[in-house]
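Of the protein chains in this complex, one is absent; all others appear in place.
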Amino acid sequence: METSIVIAGFGGQGVLFAGQLLAYAGMDTGRHVTWIPSYGPEMRGGTANCTVIISDDPIGAPLVANPDVAIVLNQPSFDKYKELIKADGLLVVNSSIITEEADRDDLETVYVAANAIAEELGSGKMLNMAAIGAMLQRRPVLEMATIEQALADHLPPRKSHLLEANLQVLKRGYAVADSVTH
Amino acid sequence: METSIVIAGFGGQGVLFAGQLLAYAGMDTGRHVTWIPSYGPEMRGGTANCTVIISDDPIGAPLVANPDVAIVLNQPSFDKYKELIKADGLLVVNSSIITEEADRDDLETVYVAANAIAEELGSGKMLNMAAIGAMLQRRPVLEMATIEQALADHLPPRKSHLLEANLQVLKRGYAVADSVTH
Amino acid sequence: MAQGRIVVDVERCKGCELCREACPPDVIELADNLNIKGYRPVILLDPKHNCTGCALCAVVCPDGCITVYRDLPVKGRRELSHAQRVA
Amino acid sequence: MAQGRIVVDVERCKGCELCREACPPDVIELADNLNIKGYRPVILLDPKHNCTGCALCAVVCPDGCITVYRDLPVKGRRELSHAQRVA
Amino acid sequence: MPKELLKGNVAIAEAAVRAGCEAYFGYPITPQTELLEHMSKRMLELDRVFLQAESEVAAINMVYGAAVAGVRVMTSSSSPGVSLMQEGLSYIAGSEVPAVIVDVMRGGPGLGNIQPSQADYNQVTKAAGHGDFHPIVLAPSTVQEAIDLTVLAFDLADKYCTLVYVVADGAIGQMMEPAELPPMKSLPEQRPDWALTGAKGRQRNFNTSIRMGADDLESFNQILQEKLAVIQSNEVRFEKLNTEDAQIVVIAFGTAARIAQSAVRRLRDEGLPIGLFRPISLWPFPEGQIAQIVGHKVNGKPVVQALFVVEMNAGQMLHDVRAAVGPGVPTEFLGRMGGTIPMPNEIEEQIRTLVALYGNPEKHLLQENGNGHHN
Amino acid sequence: MPKELLKGNVAIAEAAVRAGCEAYFGYPITPQTELLEHMSKRMLELDRVFLQAESEVAAINMVYGAAVAGVRVMTSSSSPGVSLMQEGLSYIAGSEVPAVIVDVMRGGPGLGNIQPSQADYNQVTKAAGHGDFHPIVLAPSTVQEAIDLTVLAFDLADKYCTLVYVVADGAIGQMMEPAELPPMKSLPEQRPDWALTGAKGRQRNFNTSIRMGADDLESFNQILQEKLAVIQSNEVRFEKLNTEDAQIVVIAFGTAARIAQSAVRRLRDEGLPIGLFRPISLWPFPEGQIAQIVGHKVNGKPVVQALFVVEMNAGQMLHDVRAAVGPGVPTEFLGRMGGTIPMPNEIEEQIRTLVALYGNPEKHLLQENGNGHHN
Amino acid sequence: MATIINGREKLVYQRPEALTDDYTHYCPGCTHGTAHRITAEVLDELSLREDAILVAAVGCSVFSYNYLDVDACEAAHGRAPAMATGIKRVNPDNLVFTYQGDGDLASIGIAEIIHAAGRGENITAIFINNAIYGMTGGQMAPTTLLGQKTTSSPFGREANLTGYPMHMAELLAGLPGTAYSVRRSLHDARHVIQAKKAIQIAFEAQMSGLGFTLVELLSSCPTNWGMTPVEAVEWVKSDMIPTYPLGDYKIVDELKAKTKRGKKR
Partner (left out) sequence: MATIINGREKLVYQRPEALTDDYTHYCPGCTHGTAHRITAEVLDELSLREDAILVAAVGCSVFSYNYLDVDACEAAHGRAPAMATGIKRVNPDNLVFTYQGDGDLASIGIAEIIHAAGRGENITAIFINNAIYGMTGGQMAPTTLLGQKTTSSPFGREANLTGYPMHMAELLAGLPGTAYSVRRSLHDARHVIQAKKAIQIAFEAQMSGLGFTLVELLSSCPTNWGMTPVEAVEWVKSDMIPTYPLGDYKIVDELKAKTKRGKKR
């Protein structure tokens, strides 16, 4: 069983960390994991993304043409990945920024107002956690508990005071994903 | 029919030019020829040499392990080439500088007081011609006439006033080689 | 005091705010929404017509997003109409 | 005027004559015959004992061929013999 | 030690530190830079030598200096930077001192791009500089292996007084995977006896790559060639996956190999007789082992029907495979270039075509099934 | 024109001048220096561009500049200097502009010595820089051929917008032989339309080796590979001597070939069935032609019993010969290294041994004799 | 340049024609963009766009050939002056200029720039000094300030380990082949205008064949300095200028006149 997850958005939306968090959690549960970022001067342009693969078997390609899951935090990423995503795949959309709806009916789509949630619970910077929460509600590749643990273990020291808030955002994202859908 | 000739001595003894002269003459008589110098910082050490091959057929190696003829103008060259020279080969020795005699009896050796002859006829710098003359007397690979022509054609302009003298030295070398021998 | 206005190419603007910093009368503001590149562009917010058309904003803009216009001084206008009369 | 002498390593010498040029009393000459390297080395030719042992020749010799000795001043000699007495 | 989630570049750097690397000289270049950055912190913390050189040319010559002084030293770069090191590498080879070079390959030629590539294969294995020499070239396909081969690289460099390349690509350099780091090796008390340390109480040492006399240089080259021959017989490394009964054997290294591996696994699970051969040492190249696999017969008939070489270049290792097996066996090729990574499904499809083309029908489905996972 | 006695280095330089070389940038290095020296005089006399660069790195990048400006341009160097050009060469390949490079090879690795060598074979044919590309590589074996191939080099460079190497060695560079120079070519009125000359009255031109997107860079590489394939089918050059009925075929290039040739001639005169195959284009390598010779059969039996490769290196072309013919036919090797030139007699002896080993007894003496001289 | 566009208004500033319409890939507030813009303005004002050949270098400005609408090529890292030399020698009448970062010009490319100046190569180098390697993510450059933390000097640059900031404008001014070598800054409007003037003089000097010309521009790198664009230009003023004094380090006499005349626009 292998799940490929792409997380994409602007730099500053916590895209890379969100991916690493999934990878850590996967590793802690004894799974094979890979994490690979987009790198180089494209960054300068502003959008960043990373691919995480969580699998029971050794992982071949760390990159995939068509991911099982795509978490898109901004418009350009939405435009790009709603096309690439695998049929019956999951598309997690940050509806705080992305007003459009996906025009594919072979997808499961969940809309989460990530910025809104994060701002409400303290700081917009935590929006990535809301999206992760939403994804895990639909694709329980990992237990919420493991993610929470991973977050506790790997949140950079200078942010440790935000741990609680991050956890709340994570849970809220999970919760809303339960309700909202199309 | 292929003849390989090594000319060796100190820089300044006209070693390279003497070799080129043979090559020009060979070319002018429609033969295949190659000329190749020793090059690089060994020069700095003081001794120079070149290898000339004159042949009726296309020439393979421009260098030979054991030359048919060796013209040695100084002691180090004498020491080196009297060993390398081919059996029944010709060794032309500048007896103005080299007092020793070759200890090989499978060689034809001719001793010519090149410096002495050249100085007598104008300038010690022409000693190379004396040696060439001596060699041609024993190994008529080329007509004296062709060499004289080649000399006339290729003596650097700034030395043209020395043409006559050079020709005389050449002839004298040829002449003495006739007489002297061991 | 001369009057002027600027036009910002909002899709090209990256919201760096250097122009805003450079503007003496401080009539440049960040817009509320993002452009397609995801940047929050600046706009001219000048109800009181304080923009002097000094072009300092344009001079510092790294992305060449700003076009600047300045009202002709009354004298200038007269000259113009004069010129027109002549024409 | 101090007196001295030099010893030239003739096999090492390349006959460049820089030492000869440097020698104030001009007591260095080219030898008549070549060394094994084919160079004409220099030698000390100092019948009148004009060499002062100033070592200028040695200082300019690129090949470090020259050793220089200088006679001890009379005073120096006495000191030495004194020293010897003490010993 | 417990597994950590490590980025390839960082893992290689930390592995070098723990292997006793005393000096690092390098110059930034994507996708290798995190390696240099990790060194800039760790080496100073440990009071070892880190220096960002003014260029790759300077970096490799600083490496040369530290190497003649007898310490474990390393540099790292990516394709264009490696090109600039060619002269220095040749000098290092010509003076037989140990050094470790990491090349995290990117797309070329020219500035190209910074995406993963394997297009320096020929440059590192066959022409790491002018003259006749070969560095040992080790090609990891996982972060863990990158760590292990980096440690090995230092040991081999010392053992044979030779250059050792660790060649990764942008994917392995940038990727994070769980991996285990080796324990910290303590630094040696003293330098090798040939090292330049000042001629105190001993004959002076000197080190040079010049041999002006053709005979001298030839005999040096003979010695060098003999050493290389020894390396060829001792240091060939590779991995085999289901090659015993495979009719189609995929040959790939590094990232291309790990991708091919998932394709091979999937096909095995379907019972198709596919195997994977992964050279780990690109030089010495496991030509004998490949020839052997191709030569393997079951009651007189050769088992292998075709080879399928997969690379992230235009077919550089392919040439070595052909040299190893000759025109006898069909050798097909899939090459992605310019920083494109082949995807498992395209490899899978191609293999299916090959099976159709060359496969031995009645043998397509294996008796025992899906034994694809252990090797 | 009448034959003149010309030194290889000077002959190449003058040939370039007459082929319309408008700019030369180089750096002194033995045994190539006379080439640069000749240029320093001639180019200024003709009011063309000569510049001694501060280094080979600068030289190749100046060449790159003149090339993008659309003129015929050349540089020359020898092994260590060529190593320093690798990055620049890769950029030139990556931006598809024409340029001619002369490598007068010397003994390596490292500073090595300045004697003749062929040890840059791999570097020029397979890894002239990082990334997937091959320059055309032409290897003269006489001064006359050095002239002819230099002229050809400029034409091929322009025809394919590619790098062309003329590779000689110290012997050919330093040797004087009678040779004939081509007439002086007049310079073109105008530059190619892609040339950088200022965007007057036209869309701007630009030239780069960057393709940031992996797809872009891959499609560029595909185009490049297609071009190389065309070159491979059009530009293979070689010379055969008595290969028709030869049981032992000697394969050699450049200086090694001319030496082997005299050995082969002598043995032919004795009636021994020996032939010589001389690759003139080292890339594209005449693998097909070699395979053909080996494949040649007379009433069902292969004529060629063994190949004998002779090089002035450790066996670099040997690898390509093996790749061409496979393990089928015995391929023996004689390599002299470090600036040593093989002597005809040693080649002769070795061939005799091979004849004894592999030769086909009743066929040893040929019917018609001593036809060794024409080919 | 002000054109009256209707009875009431005149156009006092607009995007120069020598810039293409491409959006740059530069980070918000990066003054690379400013340097491009003023270069384009000078090309327009001297009508040299059709004579110009840009030699882009490797660095964040690697794509500058996409933004300046002139004939252009892209050199190997540090080798732009050599490539420019190759071009200029065969195209003596073109305006040939390089656009190089400090890693490119002062580190890996210092040999090429010094020898170009030493030869009095008749080219112009526009030198963007942002005290860091921008493109590769903020490593130390030879121009990095003492104490400055970068991703390859994590403890701050220490003189005893990595020496001192390189002063290229001063160093190159020392070579007789150099006709013009100045340092300017891009941190505010007044300085941007002065920077533009310097580029104009350099281009004019090249077109009159006076020799090698260099314009060093202190520039910001908000991203790798970890600052906002506004903080970054502040830092240029507060920290960079003290280490890198602005000024004219070499002006050959033939140019002195021009520079005097030079009025700010």
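Per-chain numbering from 1; labels A, B, C, D, E, F and G assigned in written order.
In the analysis below, a contact is a pair of C-beta atoms (placed from the backbone, for glycine too) under 8 Å apart; a residue touches a chain by one contact, two chains touch by 3 or more.
In this text, all values refer to a predicted model and were calculated from it rather than measured experimentally.
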Which residue, G:166, G:189 or G:236, contacts the hidden chain when the whole complex is considered?
-> G:166
Note that subunit G touches the chain not displayed via residues 107-108, 110-111, 114-115, 118-121, 142, 159-160, 162-164, 166, 170-171, 174-177
At which residues does subunit F meet the chain that is not included here?
-> 27-30, 33, 36-37, 40-41, 44, 51-52, 54-56, 80, 110-111
Missing-chain contacts mapped onto subunit D = 4, 9, 11-12, 14-18, 21-22, 37, 39, 53, 55-56, 58-72, 76-77, 80-81
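Heads up, the rule we're going with is that only the chains that are shown with their structure count from here on.
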Once you find the CA centre of subunit A and the CA centre of subunit B, what distance in Å lies between them?
-> 87
Euclidean distance of C-alpha centroids - subunit B vs subunit F, Å = 35
Multi-chain contacts in subunit F, i.e. residues touching at least two other chains, fall at 57, 87, 91, 95, 113-115, 208-210, 212, 341
Check: subunit D positions touching at least 2 other chains come out as none
